[in-house]
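Note that one protein chain is taken out, while the other chains of the complex remain in position.
This part shows chain A:
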Amino acid sequence: MTFMHKVLATTAAMALSAGAALAEPALIFDLGGKFDKSFNEAAFAGAQRWAEETGKSFREIELQSEAQREQALRRFAENGNNPIVMTGFAFGNVLSEVAPDYPETKFAIIDMVVDEPNVRSVVFNEHEGSYLVGMMAAMASDSGTVGFIGGMDIPLIRKFACGYAQGAKAVNGDITVLSNMTGTTPAAWNDPVKGSELTKAQISQGADVIYAAAGGTGVGVLQTAADEGILSVGVDSNQNYMHPGKVLTSMLKRVDNAVYDAMTQGEALETGINVMGVGNGGIDYALDEHNEALVGEAMKTAVDEAKGKIASGELTVHDYTSDDSCPDLNF
């Protein structure tokens, strides 16, 4: 942090004194703020890694109001920042209006497709990773019931749930998959208490592995699962370390890599739709010293085989958002 502070302080001082247009990249965090232990923080980690490796600096802003979305984009673009990276689907509307005004500037948006010639849209095949952890959950389950706890009930999260259910059913056709959403508003991303309640409710219905795709709410899910002696599955970042031996695995969504790549490519950023999936390392499951004992050889072999098949295209996982329906799970 101290290093970053220095970097940022220097750039701030430079901008204050000269207002000079530097072609440094900029990163815009959504209203959730950059230290959300999940999505935004992963983006920050990627930018930080880039800054440390290259010794260069980047600009960043945490938004305070809706009106600032457009403002931040325009001000960074006018300042000559390039590329400008933003996290979250909520920027989609604004970016499609702003991007044509700054054809010289490259933009990268994560989790949303914006069809403009100077925009790189990074989307993740979360259903593929969820499929893999769904397989693992089904193999680890003794009760024949596994659970899913989502954050806000939006198509994106249903995509997670749907992939998870397909993976679980692929291993055990008779398995019961429970699914609950925390809420219908953005507050659902940060409600660990409710996450904990939902976990208890699913345990009482027999679930012994629970997958949380719920941002900050997942912290409560993982905690309660560990307290109650069942297994949990983390999301986005590697969350295995949070309760060693109690977290079966984590579905990795490498937002950090997406940000890192965008900043590394710099002004020559390749535009278009960039799909990050199991095939190109954008999506994976986490295996480290904290969950080695939980993931046996047999499980690892089976999952890696499925991973290879997904990567080669031999196995397709149904994407909920492609037709708003899921073969293995009802919402």
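Operating definition for what follows: contacts are C-beta pairs under 8 Å (C-beta built on N, C-alpha and C of every residue); 3 or more make two chains touch, one makes a residue touch a chain; residues count from 1.
One rule holds for everything that comes next: contacts and distances are computed from a predicted model.
For the chain that is left out, the UniProt protein name among "Nucleoside ABC transporter membrane protein", "Secreted protein", "Sensor histidine kinase inhibitor, KipI family" or "Xylose transport system permease protein XylH" is "Nucleoside ABC transporter membrane protein".
Touch with the chain that is not drawn comes from one residue among A:Q68, A:N118 or A:S143, which is A:Q68.
From the set A:I154, A:A201, A:V275 or A:A311, the residue in touch with the chain omitted from the display is A:I154, counting the whole complex. The missing chain, though absent from the display, is touched by one residue of A:N118, A:T176 or A:T321; that residue is A:T321. Checked against the hidden chain, the listed residues A:T54, A:T185, A:N280 or A:T316 yield one contact partner: A:T185. When the missing chain is restored to the complex, the residue among A:V98, A:A207, A:A262 or A:I283 that touches it is A:V98.
Hidden from this view is one chain, which touches chain A at 5, 8-9, 12, 15-16, 31, 33, 59, 61-62, 64-68, 70-72, 74-76, 89-90, 93, 98, 101, 153-156, 184-186, 321, 324.
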